[in-house]
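Note that this complex is displayed minus one protein chain, with the remaining chains in position.
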Amino acid sequence: MARAANGMKAAVLRKLRQKLKVEAMPIPEPGHGEILIKVVACGVCHSDLHAVDGDWNPGPVLPLIPGHEVAGTVAGLGTGVAGFKVGQRVGVPWMFSACGVCEFCLAGMETICQKGEATGYSKPGGYAEYMVAPAAFVAKLSPRIDMHEMAPILCAGVTTYRGLKRTSTRPGQWVTIVGIGGLGHIAVQYARAMGMRVAAVDVSEEKLKLARRLGAEFVADASKDDPAKLIQEKLGGTHGAIVTAVATRAFEQAIRMLRPGGTVSYIGLPGGKADEIRTSISAITNWELSVRGSNVGTRLDLHEAVAFATNGLIRAKIEKQPLKAVNAIFDRMRRGKIVGRVVLDIG
Amino acid sequence: MARAANGMKAAVLRKLRQKLKVEAMPIPEPGHGEILIKVVACGVCHSDLHAVDGDWNPGPVLPLIPGHEVAGTVAGLGTGVAGFKVGQRVGVPWMFSACGVCEFCLAGMETICQKGEATGYSKPGGYAEYMVAPAAFVAKLSPRIDMHEMAPILCAGVTTYRGLKRTSTRPGQWVTIVGIGGLGHIAVQYARAMGMRVAAVDVSEEKLKLARRLGAEFVADASKDDPAKLIQEKLGGTHGAIVTAVATRAFEQAIRMLRPGGTVSYIGLPGGKADEIRTSISAITNWELSVRGSNVGTRLDLHEAVAFATNGLIRAKIEKQPLKAVNAIFDRMRRGKIVGRVVLDIG
Amino acid sequence: MARAANGMKAAVLRKLRQKLKVEAMPIPEPGHGEILIKVVACGVCHSDLHAVDGDWNPGPVLPLIPGHEVAGTVAGLGTGVAGFKVGQRVGVPWMFSACGVCEFCLAGMETICQKGEATGYSKPGGYAEYMVAPAAFVAKLSPRIDMHEMAPILCAGVTTYRGLKRTSTRPGQWVTIVGIGGLGHIAVQYARAMGMRVAAVDVSEEKLKLARRLGAEFVADASKDDPAKLIQEKLGGTHGAIVTAVATRAFEQAIRMLRPGGTVSYIGLPGGKADEIRTSISAITNWELSVRGSNVGTRLDLHEAVAFATNGLIRAKIEKQPLKAVNAIFDRMRRGKIVGRVVLDIG
Partner (left out) sequence: MARAANGMKAAVLRKLRQKLKVEAMPIPEPGHGEILIKVVACGVCHSDLHAVDGDWNPGPVLPLIPGHEVAGTVAGLGTGVAGFKVGQRVGVPWMFSACGVCEFCLAGMETICQKGEATGYSKPGGYAEYMVAPAAFVAKLSPRIDMHEMAPILCAGVTTYRGLKRTSTRPGQWVTIVGIGGLGHIAVQYARAMGMRVAAVDVSEEKLKLARRLGAEFVADASKDDPAKLIQEKLGGTHGAIVTAVATRAFEQAIRMLRPGGTVSYIGLPGGKADEIRTSISAITNWELSVRGSNVGTRLDLHEAVAFATNGLIRAKIEKQPLKAVNAIFDRMRRGKIVGRVVLDIG
């Protein structure tokens, strides 16, 4: 396995709530069943900010190299790896690994495996020139796709795709996408590719315009109207809804956007005080609504989400930045100043 | 249609939150597609109390004859009724009628039909010697069953049966029944008949003993322990849960009783301030939990729930009382002093 | 109810296997719950030919007015009809009525109701200026659609739509459409609208070109290659398949086109000797394949199929003909000389 003897660059968090520092690190060795990946691009996800800020419990493993929207090429193979060769393109998602033998893994619910590891959280991620990942858990990427555009599919794509699936909305039915940001603008595209009719809710006129361009048939500006009321009046409610916004109020409102019998998927994690929502039992019972959690995605979701993108049906709106810009990007993210997705250009 | 010329006795509510009065009323005439029913037995459901107290919005249609767990015999046929004859046994549930043509009715979700009528709420019910009901919405009852024991199946049975179905708990998996009262003691039996393993939660030792006798393998006394903690420690959480209790806290706790990926059905309606619950978004998202409403049952649920009881798999624990005792029964219900189900002995 | 006193024209079959005769008939009276419909357009379906030829058992009720792809306007209302007004556009499908109360009707499977009636088979159909139908079973059509193009949706559309649903193929997965004729060219469009990837199989180069234009990504010419072998080699088999062809061999081949775990829907009825197919048990067992029947569609399917067409996602390729041309059309159909769908221009 020939490669630069003098290590790699990586953006590292040494202490929670501090700045990342781009430092020289040893290139990791792939263990049994693992591959070494030369990172080409890595998306910056809102979850990376939660990791750095220590918003969730348990917190990340320090020192931390964040990043879980990784597109790269195979640079080396550990023992026991079959079906991969050096130079091949791969993608690494949030779900670094799962145990493979628990009742959840065996039931196609590896997203809730109690022994799962998370890329860029409990394991080193893609804010680096190299990383390792278990061969069984990466996605194979096509030579014909744009690696930087594919990066956000590996988290934002998979997460919204599974979220949509878990609403059980069928082709021809309506789904509301609450929040048309990094996740939402991708969710609109998956919903359309899955044959759904889309209602989009946001507080920004510009983002609602983007939603319309991407195929939303109905938009509601929550800064001007009560979106739930509007959706009930105009559409009779929607069969499904997913909440990509992080405001508690968005989660509460989403239930009221549903048509009787409808399902809302929660795919975000506001964290801290924003974690608690108030719900009306009678609304849920009388109209037989469902509220379902959806946690990133399984490998099946990953492969399917990547396939949609590879076939040209999903295209993330991205902005490229160098690795060293990571702290500035986090600042902009904190201030809500990012449109679409920032992708670190590493390779 | 030969019958007593001098009318019938019925327990009538003239004004919300007042006592019912047993009065003479004209025997109603069955309209097109309707049958006249001579009531034999009518269960007293907690919802009757909510109706009388005006707890729900919109309120009942006054004057009101409550009662929606009606077992009786056909006493007359309106025009256009086929497949019924006088003397035949029938049961009337909460769902008096649904429109039959809306998207919900056509999707097997007539429980959420926006044009549905409710027995003993928007239409006269079974606290009377006679009532009418649409032939298409009643259950045919077997000559071999006990009419008084069957009455509670028509609401308590159907409601818990559908609630269990909506948890998607499969045979061999665990379900928690929260509250072992009028609904709960029937829910335990349906769960067992459906092949589920049962955990029962209540604050009364006596009710937990009853649950054990009916087949619960695990019981938790919520007056002594945190039942959610106990269920997580001993069972790893349960795949499903239904909440038959009316305390807000029970609804909140039930979510914490679930195994990752599990589903809780809400089948009750506490009403008023107790309607609002607090939920953790991260609990739902991280463990991919589902919260689903379940509103009484469809006709399919009704026929299936009745069939289980007819086959001897479900048996309601009942106490017979005369119609005139209705106000006293409501008083006992308010004070939580009823064990099992009170059934009015009318016919 | 004002209308022409001197009756209506209709194409009538007096004896099996004879020519239809266009005769004067009395305009039918709508009964309770029925509407009178002035027919504007009626598609000519292959099933009409089976009816006239007496291919199925039991045969049609004679004298027979065929036609079950009826687009028309309400011309009169029977008693007990609500929600319709004269002049409103409606469509009548094959499923004239179902009982509404049997276990199949209540389970959302009214397609298999044992008491169902069939338009243009057991009840007079749309090869006439007027017909009656139960209000509860017709589709409401939009003022903005083309009535002649909508007609084929009412059978060919509904049937292929339900057939596709019953394959359980998910958005992003592959489905094979075997036969790109009257049903098949519509099936390709529904599959695309439902997010599926389409493989098309036919023996006509022209029809395969049409399939490509309508969105098929893969086509196989069964006159040149073994389509099952090709589909296995190039696509690894498809997740779903529907057979719209009437050759026995097509039914047998379709199973071999499936990917492991795949499902084929049978939506056609070859009749007579062609009814019997040979299947390999080991193919089904080893690869866990499913073979499922699909019989026209429920009202839910009807409303959904119409909605897809109303939204511009499905467009039948039609040829208009006058009512009197019906026997000539049947002749062409027998010789396989019809491309797309012939629609009788009646109103």
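Note that the chains are named A, B and C in the order they appear, and that numbering of residues resets to 1 at the start of each chain.
One rule holds in what follows: a contact is a pair of C-beta atoms (placed from the backbone, for glycine too) under 8 Å apart; a residue touches a chain by one contact, two chains touch by 3 or more.
Treat the numbers as computed from the prediction; the structure is a model and nothing was measured.
Across the whole complex, the hidden chain's contacts among the shown chains comprise A, B, C.
Of C:S204, C:S290 or C:N327, it is C:S290 that touches the chain left out of the display. The chain that is not drawn here is touched, among residues A:P26, A:G100 or A:G236, by A:G100. If you put the missing chain back, the residues of chain B touching it would be 171-172, 193-195, 197, 304, 307-308. The set of chain C residues touching the chain not shown comprises 56, 104, 107, 109, 111-112, 114, 166, 248, 251, 260-261, 266-271, 274-295. What chain A contributes to its contact with the hidden chain is residues 32, 80, 83, 100-101, 103, 106-108, 136, 298-300, 303.
Throughout what follows, only the chains that are shown with their structure count from here on.
Between chain A and chain B, the superposing rotation on Cα atoms measures out at 180°, rounded to the nearest 5. We define each chain's centre as the mean of its Cα atoms; on that basis chain B and chain C are separated by 42 Å.
Not a single residue position of chain C touches two or more of the other chains.
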